[in-house]
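Contents: one structure, followed by commentary.
Only one protein chain is missing from this complex, and each of the others stays in its spot.
Each chain carries a letter (A and B) given by its place in the written order, and its residues are counted from 1.
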Amino acid sequence: MTGNAPGLPIARATGATRHQQIAFLVMAGFFILAPAVIYPVFLMKLMCFALFACAFNLLIGYVGLLSFGHAMFFGIAGYATAHSAKVWGFTPELAILFGTASAGVLGLLVGLLAIRRLGIYFAMITLALAQMVFFFCLQAPFTGGEDGIQAVPRGKLLGLIDLTSASTMYPFVLAIFLGGFLLIYRIVHSPFGQVLKAIRENESRAVSLGYDVERYKLLAFVLSATLAGLAGGTKSLVFQLASLTDVHWTMSGEVVLMSLVGGLGTIFGPVVGAAVIITMQNYLAQLGAWVTVVQGIVFVVCVLAFRRGIIGEIAHAIKKPL
Amino acid sequence: MDIFGIPTQALFGQLLIGLINGSFYALLSLGLAVIFGLLNIINFTHGAQYMLGAFVAYLLLNKLGIGYWWSLLLAPIIVGATGVVIERLMLSKLYKLDHLYGLLLTFGLALIIQGVFRNEYGSAGQPYAMPEQLSGGRNLGFMFLPNYRAWVIVASLVVCLGTWYVIEKTKLGSYLRAATENPQLVQAFGINVPRMITLTYGFGVGLAGLAGVMAAPIYQVSPQMGADLIIVVFAVVVIGGMGSIMGAIITGFGLGIIEGLTKVFYPEASNTVIFIIMAIVLLIRPAGLFGTQK
Partner (left out) sequence: MKRKLISTLVGAALAVGVGAANAQISDGVIKIGVMSDMSSLYADIGGPGSTLAAKMAVEDFGAAKKGMKVEVVSADHQNKADVGSSVARQWYDVDKVDAIFDVPNSAVALAINQLTREKGKAFIDSGAASSDLTGKACSPNTVHWTYDTWMLANGTGTAIVKTGGDSWFFLTSDYAFGHALERDTEAAVLKNGGKVLGKVRHPLNTQDFSSFLLQAQSSKAKVIGLANAGGDTINSVKQAAEFGIVKGGQSLAGMLVFLSDVHGLGLDKAQGLVFTETFYWDLNDQTRAFAKRFAAGNNGKYPTMVHAGVYAGVLHYLKAIEAIKTDDGTKVIEQMKKTPTDDPLFGKGTIRADGRKIHPAYLVEVKKPSESKGPYDYYKIRATIPADQAFRPLAEGGCSLVK
């Protein structure tokens, strides 16, 4: 990733520009108003995946590490949340916290193994470790194997607000999504984020300046994993189901696709990418396996001709970061 | 006589079977190692190309009546040709960019190929008849070894060692290896490097196709046959050392045997044992067992 080869798009981390503020308001406004016309469960799904993609993008766009196994964090958190809510009777906020924490711990373990390698090696390691997690989930009794954990109760938020209906669940998910999004934004635009950017642009120089590069990368990895876990835990409460799909490597591929389509290394790219891919899956669902083909074509087209992604192209055109 | 509670007879049987699996791992990881060694691209499409090899053999038989022995020759060439097309039209555009884009492109291509075949053929899998000359088997005393499986081991060894020989010991191979290290210099010597790269990719892909043809009579010819296999093969390549040819061959056979043993003693772990080994190897020797740090 270092060196002269043109790398993946570099995010320019400066203060929040006016364009970014407007974009944020547009996005928040959309998600606040849309449930009136669009099926709320679909929107909640969209938000979970958007958060997942944003967490993934944190790693690739700002640290330059392509993780091909991010589904393991998403899925493990989903199982942890589902299990704690169903079997231990946790209230939803605790269940999600538990799920997020599990993903964080897993992120730490995986990060320790993987972070020393770069580029393709890193991607391969994350892929293989994700496969191990998948097979663990397949066999472990608590995950319910192929059945998954079903009939997960949404429970009462803080013991007071019943989340079973979409009208109460939706604001909760919206809050989590916007909160997670702003958190990622804050991370990127903090001194920590600046160091990450420095590492990405020229790792050896960062080392020579005295930064413990491995620690920074590990921390970024753990953060990315934790936020992916937040998305996964929330999703399993929305659908009241945690299943093997969430830890399968095709899920890892999908989140890469979402970020690619939206724009790697942009703040809003993953959200748009998630919207495009999830909507496409929904509408093409009747076409069965053609969805896979279309996704493959989108991948190929994006890589060959559309590397900046949707938001990336817009940002390039207006010459402002988005 | 029992070893760890398993009668020796059964144990040897399982080892032999592990060797058979290892043959496929070796063939596939060889192709991947060749491609990665020269192009620095992880060919995610490898699993789909393996599947293509099996389907080409199936189609050759069912539409043109061309049997197994001809397919062994034709299918790898056909699949290799598709590889050449992919390389010329798409991969070559990505060499100037970060290598991860190559990974993403081949991932997308794998999705397309698998999806198209899934639409056409469903997932149930098509039968492919075992060639007459190789059916039946012999009783080795400790197990009944089907002739075809013995053939797989032999053929795979021949192909693997042949490839290794060409790459490591011949002049053509030395050009390839030189082009890996310094393409501009090799080009300056008058060798058509881009063409060599294209043909190498085609060759690696052809190896995948060959593995597919060999798999057709014993496994189901199904669109999904390469999808989960490819991840295991990646692990094999990583353990062996990503650019090492001999590493891929030895690790392929070796891991097949280890997996076979795991199936006997602890079958539930047989899926994960290769990944566990990979994690351990990466901790101790990050470049793989036979690889050199790149």
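One rule holds for everything that comes next: a contact is a pair of C-beta atoms (placed from the backbone, for glycine too) under 8 Å apart; a residue touches a chain by one contact, two chains touch by 3 or more.
On a predicted model such as this, the values are computed, not experimentally measured, just so you know.
Under the touch definition stated at the start, the shown chains contacted by the missing one in the entire complex are A, B. Residue-wise, the contact with the chain that is not shown comes from B:M143, picked out of B:I66, B:M143, B:L157 or B:I276. Of the candidate positions B:I41, B:I231, B:V264 or B:L282, contact with the unshown chain belongs to B:V264.
The chain omitted from view is touched by exactly one of A:F98, A:F239, A:F268 or A:F299, namely A:F239.
Along subunit B, the points of touch with the absent chain fall at residues 7, 9-10, 13-14, 17-18, 20-21, 118-119, 122-127, 130, 137, 143-144, 146, 148-149, 218-220, 222, 224-225, 228-229, 260, 263-264, 267-268, 270-271. The omitted chain makes contact with subunit A at the following residues, 39, 41-42, 45, 135, 138-139, 144-148, 150-151, 239-241, 243-246, 285-286, 288-289.
Following the convention adopted for this analysis, only the chains that are shown with their structure count from here on.
One finds 32 Å separating the Cα centroids of subunit A and subunit B. On subunit A, the positions that touch subunit B within their shared complex are 1, 5-8, 66, 68, 113, 116-117, 119-121, 123-125, 127-129, 131-132, 135-136, 138-139, 249, 253, 256, 260, 288-300, 302-304, 307.
Across the complex, subunit A is touched by residues 40, 42, 90, 93-94, 96-101, 103-105, 107-116, 118-119, 231, 234-235, 238, 242, 268, 271-272, 275-276, 278-279, 282-283, 286 of subunit B.
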